[in-house]
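Every protein chain of the complex appears in place save one, which is left out.
Chain nomenclature is as follows: A, B and C, assigned in order of appearance, with residue numbering initiated at 1 for each chain independently.
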Amino acid sequence: MKEKQITPDFQVSLFTRMVLIRKFEEKIVALCRESYQLPGMQILANGQEAVATGVVSALEPEDIIVSNHRSHGHLLARGADLNSLMAEIMAKADGVNCGKAGTLHLSMPEINALMTSTVVGAGPPLAVGAAFAQQYQALNGVTVVFFGDGAAAEGSVHEAMNLSGIWKLPILFVCENNGWAGAQRPEEHSAVRQIHKRAQGYDMPGQSVDGNDVEAVYHLSLELLEYCRSGKGPAFMETLTYRMRGHGEQDHQHYVNPEELEAWALKCPIIRYRRALLNAGILDKAQIQSIEQDAEARVAAAVAFGDAGPYPESDTALTDVFVQAFNA
Amino acid sequence: MKEKQITPDFQVSLFTRMVLIRKFEEKIVALCRESYQLPGMQILANGQEAVATGVVSALEPEDIIVSNHRSHGHLLARGADLNSLMAEIMAKADGVNCGKAGTLHLSMPEINALMTSTVVGAGPPLAVGAAFAQQYQALNGVTVVFFGDGAAAEGSVHEAMNLSGIWKLPILFVCENNGWAGAQRPEEHSAVRQIHKRAQGYDMPGQSVDGNDVEAVYHLSLELLEYCRSGKGPAFMETLTYRMRGHGEQDHQHYVNPEELEAWALKCPIIRYRRALLNAGILDKAQIQSIEQDAEARVAAAVAFGDAGPYPESDTALTDVFVQAFNA
Amino acid sequence: MSQKTFGNAINDALSTAMDMDDTVFIAGEGVGVSIHLDSNMPTYGLLDKFGRRRVKDTPVSEAAIAGLAVGASCMGLRPVVEIMFFPFITLASDMLVNHAGKLRYMSGGKSSFPLTVRVKAGVGFGAGSQHSHNLEAWIAHSPGLKIVWPATVEDAKGLLLSAIFDPDPVIVVEDMMLYRMKGELPDRDFRTPLGKARVAVPGTDCTVIAYGMALYTAMKALEPLIEKGISCEVIDLRSLVPLDKTCILESVRKTGRLVVVHEANRFCGFGAELAAMVAEEAFHDLKGPVKRVGAPQIPVPVASSLEKVFIPGPEDVVRAVLETMNK
Partner (left out) sequence: MSQKTFGNAINDALSTAMDMDDTVFIAGEGVGVSIHLDSNMPTYGLLDKFGRRRVKDTPVSEAAIAGLAVGASCMGLRPVVEIMFFPFITLASDMLVNHAGKLRYMSGGKSSFPLTVRVKAGVGFGAGSQHSHNLEAWIAHSPGLKIVWPATVEDAKGLLLSAIFDPDPVIVVEDMMLYRMKGELPDRDFRTPLGKARVAVPGTDCTVIAYGMALYTAMKALEPLIEKGISCEVIDLRSLVPLDKTCILESVRKTGRLVVVHEANRFCGFGAELAAMVAEEAFHDLKGPVKRVGAPQIPVPVASSLEKVFIPGPEDVVRAVLETMNK
């Protein structure tokens, strides 16, 4: 079981994870700028590292996560192997999903990152299935599903919340409210500002938290996960955060008020936590630098690994459709 | 504009409508028993007459209704022509929809009963479109959509409530909570008992009412319709009632507790209202009898009309697919 | 062996699978407590036998039902979920097509989805187009999904058992109009292999392929044709995906003619695939045009005088055979 009392070591690990996620995604930004051949759309979670880190750090090994189009942070926080993750993002044969998934459909069951769907709103009904399996087999695990404020408008999310409320499934719904769905503001895609208020319509606790405060996210996650794990049913957590780099790397954020972006930049979860750890004397500047350099080195190694590997052989396009293959 | 103050004449009209609906549907029961050739599934609203009557009586002529599989009451309250309605239920060529719709897909735009869908949960998104048209064209009308407690679990209902909440569409969502969805109880299909509590998740007023009290339904409808009509946006009304005849005429209610059925029989909206009008001296027994006989006579005439008409010519099966037909 | 109805056979398959394997559970709207008190209904009595842990009544939420199956199967369970009527598969189609069918592939083979979806199909009960709309062609067009359609009591059990224990997502279509049909049924666990068609009636002049209810329509056409001296080979397709091309091509190479029969809309229906495949791969063996018998391009109307226009009848099969025989 996780500790409620956060130790300095644990604080350092939270910080280290956030830095790793940031460095990993900054590298992707750089690769896109160098017009490196990254296939598809690169959709990054810069600014949202505290959510992934806070929630995932509160998980037990047997817990499951289900992710969405903005998944890198969730997977890295869960302990994804950097090399094969980066290779997959490059769509290389050595990628975790053999180059078939790219950035948008990553699945890493080896670390209980069971599924990723880029169909907005699809995660929650998938999570219903995973949580049902946990309940059915008395596995003691919880399923955590990440989705956006925009996704909350999909009918599938309602169905999933309702069903899990009825069956008291162990699901933690994590709504990452990052202020945008594409180029749409919450007031254009949600009839209410506080999405977590909907939880009471499904007989589950719903709470919101400062999504840029990693410890706050961690604490609330622990509390709600415990609720889910104890058999009481699902819970809902809304994390208030901000999407710093636009919807994806092709998005120039021309519709975003620059002052709003600047204001959120000041609330950057990593800068904030760095300052806190410095002030508390838990880390000094040198240590921080070494954490950052370490992350950069790991990311660089991952890029080198990805770079070195081949693209998938064309005949592998025809495999993996079915377990029991046949001639079509 | 409708009066808030209910006159005796209006009370008599409420009673008369409920009686007409009941007699109409009792005749369908009889026809089914006689194993008369009624096609498809006959899904009746016996016991729910006060909802249809109370809501629809509060409408202005320009208001629109969108109905579901349990539609007869809604349409009759709205003033459907009995003959062509009964003929359609018999799937005759003279039916309102030329025998193509039968009981389940009735549409009578001539009385602003715009659409009926028997896909559970489909009404609300359709109503979004109708209400949008009213708003777009500044028509001053409201769209009322009827759906069940079971339907409230469909994702489409959530999407419709959210969108109408954002756009402040003039929709009144009427959830007829009749205690069942097929053979499932509310506790099996809804995570919360009070479905109207969900309304606050969409920034709309949500209220419940005794669905077997026609005046109460009428008053709350007036209030909420006024809210919608004034441009404030959608509203939600949950009517607590009971499905007296099972899901449909093929349903023998073997899973229903007979005591529960008996208890609800005592709360029959028609018996209750008859008693109230008698006690208040607004109607005497003779008048009531004459209202009932009148209804029976109209229903009998409708059956005779339907009976006399032909079934649709087979070549009409190929028409009405498109306005602009072509050879396929 | 015992005399059972088609509905009993499905029930038997479900019960057998649940007895054999605790990872099998069933879920859907009314699969436990049902408005039908009818032992011919596929899930009749299963709640009493297996209890609420394994027999799950769901809310009216087709996307969530399908999501339940996808997620639970990815965790190693073998969900058997029901979509009440075929037109409602639209509501589950994102989960089935974009998830059940694709996520294994996108995972590079890491994940698998051993789920089964039972869906009730059929036309002829006067319920109209929102209850009757056979969409097997949609499923067949979607990579990663298998789809089978039993026509006999035996296959109702054998195909469903194969589907449940198949490692991939399988949609099993049940023709409601067959639920009361009787036949001999083996009591033990037995499987009809997926991907194997069956020559129901051997013949020499024309191959007729059908599945589900349409098989009986095809059968009814045989006698009038025999009277005209024409011998048809009837194939009960059983499995649409995987498709038994060998069986089909062998038959057509022998007869030189093909008529396909189904109750779905003809235009872009599954018959188009069969006709196109044969015209592509056995062109030089064909002695007459391929013919498709299916519904006209209209929704299913309610009046029975109209519904009859929708449902292809034996006379349509006879006409198609005569046409391709140039008679």
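For this structure, a couple of remarks:
We take it that contacts are C-beta pairs under 8 Å (C-beta built on N, C-alpha and C of every residue); 3 or more make two chains touch, one makes a residue touch a chain.
Owing to the predicted nature of the structure, the values given are computational and were not obtained by experimental measurement.
Screening A:R17, A:H105 or A:R274 for touch with the missing chain picks out A:H105.
Among B:Q11, B:N162 or B:S190, the one in contact with the hidden chain is B:N162. Interface note: of B:P109, B:G231 or B:P310, the residue touching the hidden chain in the full complex is B:P109.
The chain not shown here is touched by just one of A:V120, A:L222 or A:C268, and that residue is A:V120. Mapped onto subunit B, the footprint of the missing chain covers residues 64, 66, 95-101, 105, 107-110, 114-115, 117, 119, 122, 124-134, 136-137, 143, 155-156, 159-160, 162-163, 166-167, 319-324, 326-328. Even with one chain removed from view, subunit C keeps its contact list with that chain: residues 87-88, 90-91, 93-94, 97-98, 101-102, 105-106, 128-130, 133, 135, 137-138, 140-144, 241, 264-265, 267-273, 275-281, 283-284, 286, 288-292, 297-299, 301-302.
Listed for subunit A, the residues touching the missing chain in the whole complex are 37, 39-41, 91-93, 99-102, 104-105, 117-121, 150-151, 153-156, 181-184, 188-190, 246-248, 250-252, 254-255, 311-318, 321, 328.
The rule we apply is simple: only the chains that are shown with their structure count from here on.
Averaging Cα atoms per chain gives one point for each, and the point farthest from that of subunit A is the centre of B. In this assembly, the C-alpha centroid of subunit A lies 40 Å from the C-alpha centroid of subunit C.
In subunit C, the residues that touch at least two other chains are 58-59, 61, 63-64. Residue positions 153-156, 188-190 of subunit B each touch two or more of the other chains.
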